[in-house]
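Taking it in order: structure first as structure tokens, then the write-up.
This part shows chain A:
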Amino acid sequence: MREFLKIALNLFVISLVSAGLLGVIFTHTEATRKRNEQARLEQSMSRYLPANAGAVRFAAIHRYLVEEGGRSDIGYVLPVRGGNALLVLDPEGNVLSKTPVAGPVDDEAERDAAVKRALSGGEARYADSYILALDSSGRRLASFIQGRTAGFKTWVKLLVALGPDNAVLGLEILEHEEDPGLGAEIEQEYFRNQFAGRTLAELNALGVVKLPLPDDYRRCLERSKWAARGINPQAETAVCEKYAHEDIHAITGATISSRRVTEGVKRLVQAFVKRMDIVESAAAKAGLEPAFSPEGR
Partner candidate 1 sequence: MSPRLWKVGVAPHVRDNATVAGIMWTVFAVLLPQLFLSAYVFGPRVLALAGVGVGTSMLAEAAMQRLLGKPVSLSDGSAALTGLLLVYVLPPGVSLVLPFWGAIFAICIGKQLFGGLGFNFFNPALIARAFLAVGFPVAMTTTWIMPELPAFLAGPDAVASATPLALLKHSGLAAYLAQYGGPHGLWASFLGFKPGSVGETSPLLLGLGGLYLLWRRIISWHIPVAMIASTALLAWVFGPEGLFTGQPLVHVLSGGLILGAFFMATDYVTSPSQPLAKLVFGAGCGALTMLIRLKGGYPEGVCYAILLMNCVSPVLEDWVRPRRFAPPLKKD
Partner candidate 2 sequence: MRASGLATFTLGGVHPPGRKESASGLAIEPMPPVSRYLVSLVQHCGAPAAPLVKKGDAVTEGQRIGSVDKGLGAHVHSPVSGKVAGLARTLHPVLGPVPAVAIERDPEAGPAIWTPRDWEHLPPAEILAAIREAGVVGMGGAGFPTHVKLSPPPELTVDTLILNGAECESYLAADHRLMLERAPGVVQGARVLLAVLGVPRCRIGVENNKKDAVEALRQAVSDAGEGARISVEPLVVKYPQGSEKQLIEALTGRRVPAGGLPAHVGCVVQNVGTAFAAYEAVALGRPCFERVLTVAGQGVARPANLLCKVGVCLSDIAEHLGGITEEAVKCVLGGPMMGFAVPGLEATVGKTTSGVLFLDAWESPDADFGPCIRCGRCLEACPMGLAPNEMSIYAERRKYEGTQRFGLWECFECGSCAFVCPAKRPLVQFIRASKARLRCGCKL
């Protein structure tokens, strides 16, 4: 029995010490991790901002699905003057409720808890977030939409960057499980950059063609290699312009992936534009003052 106690104590001490050690290290690294991640995100987003933008603020709109009594409504966590607010709208865009959200909203777990507190009843499920880059006056410099679309095999996670006029600034593929060499080429620049510069109207009518990608177009699309290949950016702009209003050239052997991604981008952007309209008008109706606005304050 004494032997047993001794062993148990031994093990207990070891566990305790390691748990303590981990706790200490965790508290130190966690803050750094979050900071670095945020910085990385912002850095990758600021690539799409104009060079002369000056001080940029990032604000996020988080969308929740609010389910109560068999109906689904939508809750937006908006940055408003003096904090955040939860705005619940029905699918048609009518305001159901607005409540201030207490507590930080950057961390998902904390935000979930805060939304739950702000909500009188019903269940809230996190859906997605829009990140807005705002200048000092609250004008939207760029919007970043994260979302997913069905690929050839499983889901493809996308990040679309939109300019203030809702024209596409760029597309990034965050996650995918497409076939290497085929569908996986969607993450290559020569495919993604074809979306850059499309206006909303162009995007609405955008299709996919099964034509081989012209060599000069490909060269101009592979922007990150310009420097290494000694290409003059000015000379390439003209080439890009030549092709910029054609349909998307599908990846060879992966027409379906190309088409699905294109459709996904279209739908994500269309939904974003519609939702922003609704949110802005609903916020005005509800008497909220969002931290962003199309024309600034």
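Candidates were picked such that all candidates are chains of the complex that A comes from, given by their letters.
Keep this in mind: contacts are C-beta pairs under 8 Å (C-beta built on N, C-alpha and C of every residue); 3 or more make two chains touch, one makes a residue touch a chain; residues count from 1.
Here the structure is a predicted model, which is why all the values come from computation and not from measurement.
Visitor: All of 1 or 2 belong to the same complex as chain A; which of them touches it?
Guide: Here chain A touches candidate 1.
Visitor: Quick one: which bits of chain A touch candidate 1 in the complex? Just the residue numbers, please.
Guide: Where chain A meets candidate 1, its residues are 152-153, 179-182, 210, 252-253, 256.
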